[in-house]
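Removed from the display is one protein chain of the complex; every other protein chain stays in position.
Take a look at subunit A:
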Amino acid sequence: MTSLVADTRVVFSRELRPVIRDPFSVIFSMVQPLFFLGLFAPLLPGDSSLQWFVPGIIVMSCLFGSSMTGSNLLFEMQTGSHERMLVTPLRRPALLIGRALKEIVPMLAQAALIVAVCVPFGFELHLGGALLGLVILAGFCIGLGALSYTLALSSKNRDWMFWTVQQTLLFPLLLLAGVLLPIENGPGWLQALSKANPMTYVVNAERALFNGDVWARSTAEGLVAAAAVGLLGLVVGVRAMKRSD
């Protein structure tokens, strides 16, 4: 087990290194959620709209980033570096877990950036709740990242498949989680779909937690949903990685 941890650390730090070497590439990719904050949030009614909107946007940026991360593996499968790593004694689960864990880092950076930008505009930060919110989000983005890598592994030699599936799933997940507009006023079927979307519970939990409401039922639901996505991602991802060649 300790050697699995050591192998995971090797993969994790390899994945993280380009990010550390060239932080601007990450900062640049984080600009997108800021457009939603700048160009969409002002359209929302009510004074406390920012308080409602910002946690959702943090989850959204995690969804965008983590779901795309498989494309890095896809590229490494084409160039040959994935193959090179498969011939090393690194344990197969580590090849996936190390990569998926790395997703936490850009997620934290994005969350910090979004909060920093929003506080001057009246966003109230409740630190304790926010930190617990980030723990939940970490589980969620590990799972999303792992699923994205799984998709990459099964799209070997067919990048179009990766992008088609990723793009097809991205917006339903986002819209049904009620990130941009509340679901409560929607028709019944839409609410039913929303309840089937694990991201809904994560978004609800983040909203409560970022408002300092730690002991809400939504916190537990969010934790369970994020843990379920995280676990599911790792299980299917490790299985896919073991079959990779």
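Criterion: a residue touches a chain if its C-beta (ideal position, glycine included) is under 8 Å from a C-beta of that chain, and two chains touch if they have at least 3 such contacts; residues count from 1.
What we mean here is this: contacts and distances are computed from a predicted model.
Engineer: Suppose you had to identify the omitted chain by its UniProt name; would it be "Stage III sporulation protein AB", "Phosphoenolpyruvate-protein phosphotransferase", "ATP-binding cassette domain-containing protein" or "Two component transcriptional regulator, LuxR family"?
Structural biologist: Looking only at the record, the undisplayed chain corresponds to "ATP-binding cassette domain-containing protein".
Engineer: Tell me which residue among A:13, A:48 or A:164 touches the hidden chain in the full complex.
Structural biologist: Checking each option in A:13, A:48 or A:164, the one touching the absent chain turns out to be A:13.
Engineer: With the missing chain put back, one of A:90, A:114 or A:203 would touch it. Which one?
Structural biologist: Only one listed residue reaches the unshown chain, and that is A:90.
Engineer: Over the whole complex, note the residues of subunit A touching the chain we left out.
Structural biologist: Residues of subunit A in touch with the missing chain: 6-7, 10, 13-14, 17-18, 21-22, 72, 75-76, 78-81, 83-90, 157, 245.
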